[in-house]
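On to chain A.
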Amino acid sequence: MNSTPTTRRLVLTRSAAVIGAASSGLLLPELAKAQSGKLRVGLMLPYTGTFAQLGVAIENGVRLAINEQGGKLGGREIEYFKVDDESEPSKGIENANKLVQRDKVDVLIGTVHSGVQMGIHKVARDSGVLCLIPNAGVHMATRAQCAPNVFRTSFSNSQPTRALGAAMVAKGHKRAVWITWKYAAGDEAFEGFKEGYLAAGGTIIKELGLPFPNVEFQALLTEIAALKPDAVACFFAGGASAKFMIDYAAAGLKDKIPLYGSGFLTEGMLDAAGPAAEGVMTTLHYGDSIETPRNKAFRLEYAKAYKMQPDVYAVQGYDTGLLLVHGANAVKGDLNNKAVLYKAMETVTIDSPRGKWTMSKSHNPIQDIYLRVVQNKENKVIGVAAKALADSGAGCKMG
Partner candidate 1 sequence: MSEVLLTATGLTKRFGGLAAVNNVSLTLWRDRIHAVIGPNGAGKSTLANLLSGDLPPTDGQVMLCGADITGWTPERISRQGLGRSYQKTNIFQAFTVWDNVRLAAQSRQPQQPWNPLSWLLTASKSIATNDRATRAIELSGLKDRRVAMAGAISHGEQRQLEIAMTLATEPQVLLLDEPLAGMGVAEAQRMVELLLKLKADHAILLVEHDMDAVFALADHLTVMVNGQVIASGTPEAIRGNADVQAAYLGEEHA
Partner candidate 2 sequence: MSTPTANLEVFPRSVRLVLWLGLAALAAFPFAGSDFYVQMVTRMMILAIFAMSLDLLQGVSGLVSLGHAAYFGLAGYALAFLMPQNEAASLWLTLPLSVLASGLAALVIGFFVVRTHGIYFIMVTMAFAQMVFFLFFDNKALGGSDGLYINFKPTVNLGGWTLMDLDNKKTLYFFTLAAMLLVYGFLRRLLWSPFGRALAGIRVNEHRMRALGFGTFGYKLTAFSLAGALAGLAGYLWGVQTGYINPELMGFHMSAHAIMMVILGGMGNFAGAIVGAFGFEVVLHLFKDLPQVGSVQLGKHWQLWMGSFIVLVVIFAPRGLLGLADRLGRHKGAADE
């Protein structure tokens, strides 16, 4: 396809324009950074790709909590800065720096993907900027690499699954097969399950794993059938978890071998999975149907504000907002008063839709984990699987 000189010239001028615009575009934020009195809140969340809707839910939650304070933090006006982290770990550092160094944010809220969190965490530790983790459960953030300026309001990867064991044994399921993807989150979820299940007196007869993000489960389902365990416990998240439940049911296993899992198996997957999800039991730090006024009020307010139902991610975002509000109020909006700020955040008790929770020494929630069962397309909470469950925080030097 040969292009005429005119188009060529066009394109050159065009590309010249692009470059020019680019360079100016690169310097613009610099100029805009006239130190306004506004408190700068950075949101580094996935807005494209597999986790996009999680990013949106989290941002909604954060904004909801802050808007409850009249959109102010400790009396200060705020300005939001957003970066799409694409759930792309190789860009984690770069994107975090965009917020910390370019936009000079006072607090960085992010993110969903554990790999990206590694990047954010590095930047947070190096720069000392206040960092709130609204989802990613990667262990190191509140263990070996824990930092005074990093707080997590969601969970550690092993927290939800640690509560599974007791519930399963209670139901008489003493021999279980574990299945997950072979990646860090899967490994950490397994750690939790293993500790909880063995402690409760169960035995793991086999541990199955398939490469991430492979979704061809049939081979392993066949193996599960051959192993004939009392129950299956799993960790899957994202689109593929719906497929897993569908395949599991279609293979006729659902009625023979009960399926348990970390709550992320069913979160946001119930429409997709349909009947295949019915009866699946999961443990998580939240459930839509928690029968407390606090939760009801929150859900109503959220639905009003955003014309959609909140999920666990929205709650995590909301709690992140609450924590930030609490801290900011304690220092009258002066986030540089770190000592006071951190003290306030460490000693906080968050009155969350998921129930009251406190901050562990390693800055990870000490929270109740609920046992939920899927009933007519809803995660029905049928009890508390573990009260005030804390992450070990192993290797954290703080506190």
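Note that in this section a contact is a pair of C-beta atoms (placed from the backbone, for glycine too) under 8 Å apart; a residue touches a chain by one contact, two chains touch by 3 or more; residues count from 1.
For anyone wondering why these and not others, all candidates are chains of the complex that A comes from, given by their letters.
The structure displayed is predicted, hence computed values, not measured ones.
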| item | value |
| --- | --- |
| Touching chain, any copy counted, for chain A within the complex - options 1 or 2 | 2 |
| Candidate 2-touching residues of chain A, taken from the complex the two chains share | 1, 3, 5, 7-12, 15, 18-19, 21-23, 25-27, 29-30, 47-48, 83-84, 88-90, 92-94, 97-98, 101-102, 114-115, 118-119, 122, 138, 140, 145, 182-185, 187, 211-212 |
